[in-house]
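Every protein chain except one is present and positioned as in the full complex.
Chains: A, B and C, in written order; residue numbering restarts at 1 for each.
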Amino acid sequence: MVMHTVATALNEALALALEDERVVLMGEDVGKTGGVFRISDGLYERFGPERVIDTPVAESGIVGAAFGMAVAGLKPIVEIQFMGFSYPAYDQIISHVSRIRNRSRHRFTAPMVIRMPCGGGFGAAEHHSESTEAIYTHVPGLKVVIPSTPSDAKGLLLSAVDDPDPVVFLEPIRLYRSIKEEVPDGRHSVPIGSARVERDGGDVLLVSWGAMTKETRAAAERLSEQGVDAAFIDLRTLVPLDVTTIIDAAQAVGRVVVISEAPRTGGFAAEISALVAERALYSLQAPVERVTGLDTVFPLKRAESEYLPAVDDVMAAAMRTLEA
Amino acid sequence: MVMHTVATALNEALALALEDERVVLMGEDVGKTGGVFRISDGLYERFGPERVIDTPVAESGIVGAAFGMAVAGLKPIVEIQFMGFSYPAYDQIISHVSRIRNRSRHRFTAPMVIRMPCGGGFGAAEHHSESTEAIYTHVPGLKVVIPSTPSDAKGLLLSAVDDPDPVVFLEPIRLYRSIKEEVPDGRHSVPIGSARVERDGGDVLLVSWGAMTKETRAAAERLSEQGVDAAFIDLRTLVPLDVTTIIDAAQAVGRVVVISEAPRTGGFAAEISALVAERALYSLQAPVERVTGLDTVFPLKRAESEYLPAVDDVMAAAMRTLEA
Amino acid sequence: MRQILTPAGELLDDPPCDIETTRRLYWAMIEARTYDRKCTALQKQGRLATYAPLLGQEAAQVGSAAALRPDDWMVASYRDAAAMWMQGYGWDLLILGRTGDERGGSPPSRINVLPPSITVGAHMLHAVGLAWGERLQGSDRIAMTYFGDGATSEGDFHEAMNFAGVFKTATVFLCQNNGYAISMPRRAQTASETIAEKAESYGMPGVLVDGNDVLAVFAAAAEAVARARSGDGPTLIEAVTYRVGPHTTNDDPTRYRPAEEESAARAADPLERVRAYLEASGAWDAEWQQRLEEKSAEALERAVETAEALEPFTRRDIVAGVFQQPSDALIEQGERHGW
Partner (left out) sequence: MRQILTPAGELLDDPPCDIETTRRLYWAMIEARTYDRKCTALQKQGRLATYAPLLGQEAAQVGSAAALRPDDWMVASYRDAAAMWMQGYGWDLLILGRTGDERGGSPPSRINVLPPSITVGAHMLHAVGLAWGERLQGSDRIAMTYFGDGATSEGDFHEAMNFAGVFKTATVFLCQNNGYAISMPRRAQTASETIAEKAESYGMPGVLVDGNDVLAVFAAAAEAVARARSGDGPTLIEAVTYRVGPHTTNDDPTRYRPAEEESAARAADPLERVRAYLEASGAWDAEWQQRLEEKSAEALERAVETAEALEPFTRRDIVAGVFQQPSDALIEQGERHGW
């Protein structure tokens, strides 16, 4: 066990993955500079320019070419520099990467990982703070993974590379270097499709993923100081969703708050809220609360805290479910 | 009043809109051929090639150039040949069309209409049967409209052209020529943001939009034959959503079925289901039912009826809410 | 514009292959035409979904595909059935796909031909990645991709050409300039003189060839394939041809092009050119022609039977195609009759 941040855990996972000759890593500035977040630091030197590939600035090109490589038998890991720059590649992802298995009835497949740093809260320029997981979770044929701890980051990335299907792998920028924990050595893997129950509790269930786990965790702690016993599930995988874990907990607790950084309307939080109410209606003691970003463009540095859900917002929502 | 199909009503609305010199219509094959669905039939001849513009096959180019025109003071109406070909333009839509108002604090705006034929059920090739409204409804700054009757098609298209903000205008292909009704003459307009209560009823509330209104209507009729009094709301506008109409009805009826052609996970039906349960929890007599497409690629001709929700599916869901 | 056979079938240059090979190319063109006629007829009877005729483009497709090794990759589009068939994709599967059945997209494992691309533009990048991926695995397989004049307007054409140029992938870009993107004539699509010249922007050779001359196409493709295979990088070939039929069976070309243009193109038939050449070489007679036509008609008849005999495609099948292992939720969706 070594202490890792999410960033170094991802770096280690990439290095382990690249030991398989079929794996290549490609994207803008992933090679010589090690990526704008240095997630691939040292890998270009270690595995060479044929395996760690600096590409031109062309997201559709990157994903489309990687798709061809995957069909030819490689396992490409693509880095899109920021989630907000994945949109030029959206057609390749939705029309081809996610569909070739179905289109060819398993004859051709595209096992590849599309990594995207996501989320806001670090004072970035426009387009650098996106949380548009909902445009990927709605696409049949894609798995969508979003770790929030160093261990999960490593274990899920290794699972994503091993997965026979394409995985959109979201990396919350705000968490890259904000948490450290011990991470199992070697080929530690975390299964795709299982949520992590971080905390048990009988009064209210908090469900979140990605960077918002930070605020959620803090809220759970502060609630506990106030005598409220909050359970907390970090989804980790959005597709395929661990419905059983969520619904069992919702039925047991009866009060649910879903926390997400994305704009409210049609965000993945809506899916969770809908599922909970559809499957646990008779256990619900209060309406499900959604604590989300605004239905606005993510604001620039000066006002981003006005957009992002805060610990207080999570607590207030939890209290509303208790008062209902 | 003249009898119109959705197709001819849209054609008339386009002709009326083009009477304003600031309006241009552009897209692939919209001119000389009048569009693959003939929605712009005759307009090239009437308004000329400068106003009804045949473009190269380049969706990002079409939307990006139209965006520039809109900023320069025109009111472009763009036709994307099929919704499944809107993805190459997704970056232009999400990163620029929807955001220029915010980015420039109202100094520059992009009032434009992006028309897309959508939905399946006519035996088309892959990519021609998409119902991905959820990737647009989640984008702040876009309005999303989807008429299902000739009158609404005309009235909403005229409102969309008049709107100061960009509108994604979805045209259910299956309905283009399947219904006829009398449509008010001239500049008849239907406000964006208001749902249409097609039918009142006290036993169960059916909520749908687009092509699924056809199955929903049929289900309401057959339920009524069986003594079940179904209310039916056609949303018509998805963003901004007419929350009041939906929630008032849900509270009054207490049983709700949402019907949508899109894949289930993260579809717009999830937003409706979530909203209803969040705002009308204490009135609900049964879990909200979602009747949707499968979480799969839309199948080809031979099997598409296996994917599409049928009248029976809607009825069965309604009965489940009644038996709960 | 490179030409070897004049429209009258006279040789202008050394042919790239012997007479026996030319006879095989001619046979393939007859198969292609038979397939095209069959599909057009089946579509009229409602037995196929929309169909995009390849009539007039037989030489461009047959001549280029003939340059490939059997294990090379092909990434083609909805109008390229003849090229795909040349590379081993059976008529039965091609027809099955056109009936609207996913199983038409699944060729046997030794056939490295992707199911036809319906989107315009995106698939060229796949051919870049395939060739690149083969090289990284130490193989000398190349990838040939087929697309139309209209597809060159898409951003993905640019990104594919640029990646191929930068990474020197073994990709042959075969553009069939058939004069139209649905209703848009070639001149209205781009302001360059030719499509071939666009290759220069990407540091690769561009070759302009008479796409109705099967020998010229074969020669150009063979050179490009050899170049790619030897590691010298990609080539763009513009094969100038004509879409004699409508864009698809839904289309009405009289709305946007003069009837004379169509009849002129019909007269410049790519098959007739080869026939005349073979006849002049003493390698064609009416009897052989009849045998070829009968053989092709039979082959197509069998293909239709095979395609139509398949058991229905079920909800369970739909669900089974999404992932290698469908999730529980997905299996549930496949098993429920209605929600």
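Rule of thumb we're sticking to: a residue touches a chain if its C-beta (ideal position, glycine included) is under 8 Å from a C-beta of that chain, and two chains touch if they have at least 3 such contacts.
Quantities reported herein were computed from a predicted structural model and do not represent experimental measurements.
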item	value
Touched by the hidden chain, restricted to displayed chains	A, B, C
Sole contact to the chain not displayed, among C:Asp13, C:Glu200, C:Glu261 or C:Glu298	C:Glu200
From B:Thr8, B:Ser40, B:Gln92 or B:Ser208, residue that would touch the chain that is not displayed	B:Gln92
Which residue of C:Arg33, C:His158 or C:Arg227 touches the chain not shown here	C:His158
Residue of B:Ile80, B:Leu175, B:Leu241 or B:Ala303 in touch with the missing chain, whole complex considered	B:Leu241
Residue ranges of chain C at the interface with the undisplayed chain	153-159, 162, 165-166, 168, 188-193, 197-198, 200-204
Positions on chain B where the hidden chain makes contact	22, 24, 50-51, 55-56, 58, 60-61, 64-74, 88, 91-92, 95-96, 100-109, 140-141, 143, 164-165, 193, 240-241, 243
Contact footprint on chain A, counting only the chain that is left out	28-29, 31-34, 36, 54-61, 84-85, 88, 123-128, 264, 289-292, 294-297, 299-304, 306-307, 309-310, 312-313, 316-317
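One rule holds in what follows: only the chains that are shown with their structure count from here on.
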item	value
Centroid distance [mean C-alpha coordinates] between chain C and chain A, Å	40
Residue numbers of chain A (touch at least two other chains)	60, 88, 91, 95, 102-103, 140-141, 241
Residue list for chain C, restricted to those that touch at least two other chains	102, 119, 122, 155-156, 321-322, 329-330
